[in-house]
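Missing here is one protein chain; the remaining ones are kept as they sit in the complex.
Right, chain A next:
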Amino acid sequence: MTDRRRISGPSVGTAPPIFSSTIVGAEKAQLKRPVRTRKPSELRKIFLKTGVTPSASGSAYLELEFPSPSTPSSQKKTFLSPSSTLKLTCTIHGPKPLPRSSPYNPSLLLSTTIKFSPFATRYRRGYIRDTIERDLSAHLETALRGVIIGDRWPKCGVDVVVTVLEGEEDRWCGDELGGGSDGVGGVGGWGSMGVLAGAVTVASAALVDAGIDCVDLVTGGVAAVVGRSRSLGGKAQQGDDEDESFVVLDPSPPEHAEIGAACVVAYLAERDEITELWSKGDAGVPAEELVDQAVAAAKATRNVLVEAILETAKLKFPDAVLSTGKSGGDIDMTG
């Protein structure tokens, strides 16, 4: 639905600033690319907190660690942030009764929205949801529908709203100058996969905060097949790593010149099931292996989620926690 009361931004989008320091040459500019300092199987640190929005029935906030800059800020020639991070907030409204005019629904009517704030990425997003946001919302709905026990709320609806305050970039700003695949406009690029995984985790935390019955805690994980950075051309890189693509967990797209394939899963660790799987790209490795790696990332994220929920549970129900001790994944407890 187009909002006629709002003045929307230009439909064509605005060009990001191009700095002369980045045009010195594709080869030289590659040296400024942020470098992944983590191990391939290591995730960025996650900050997760539930109950941040008092007016919502459930809410959560997720933030990924911002990688430390490789060059000190005094030597930086550009103020474009080279790397990107993720800041998501999720609010849940409901379960609330559906209006009388709506037809009978035997289970909980779930509506999910993922919205990028206009300033979330390098390219400005309008207030009206674009195709990427709609697509991500559909993915999130699939991920959550499988965990929510919907038949306990007939004739009810719940709104899950994830706002992306800072989104992962699809690629490094230096690559924008060199053309190549354009992540903007078409289908979501690699950055949106990280956003989806974060959205699944943060929505799961908010569901617990709202006290909605779920079969398990669902967490999101990403894995990607990355290649060596092509334009370094055998600089001071390790020679054995060249021509080889390998799987990394929780990729930050600006750090990799080439991403061959990526996979997001929403994973239920207790049941060993996948409610949402989104994989794209022509992977050199078998698809099953990529899925397994993404599941490993989701498993690691689950630890953070459980800790965050326990922390809130201790605040909300000090007596219950003392008597039962640590009952890890019991999510009905916080309801």
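Heads up, the rule we're going with is that a residue touches a chain if its C-beta (ideal position, glycine included) is under 8 Å from a C-beta of that chain, and two chains touch if they have at least 3 such contacts; residues count from 1.
Following the convention adopted for this analysis, contacts and distances are computed from a predicted model.
Not counting the visible chains, the remaining one has a UniProt entry; which protein name from "Ribosomal RNA-processing protein 42", "Ras-related protein Rab-2A", "Cell cycle checkpoint protein RAD1" or "Eukaryotic translation initiation factor 4E" does it give?
"Ribosomal RNA-processing protein 42"
Which listed residue, A:35, A:149 or A:315, touches the chain dropped from view?
A:149
Just checking the interface: what residues of chain A touch the absent partner chain?
18, 22-23, 25-26, 29, 105-107, 129, 131, 134-135, 137-139, 141-142, 145-147, 149-152, 174, 177-189, 215-216, 231, 261, 263, 266-268, 271-283, 286-288, 291-292, 295
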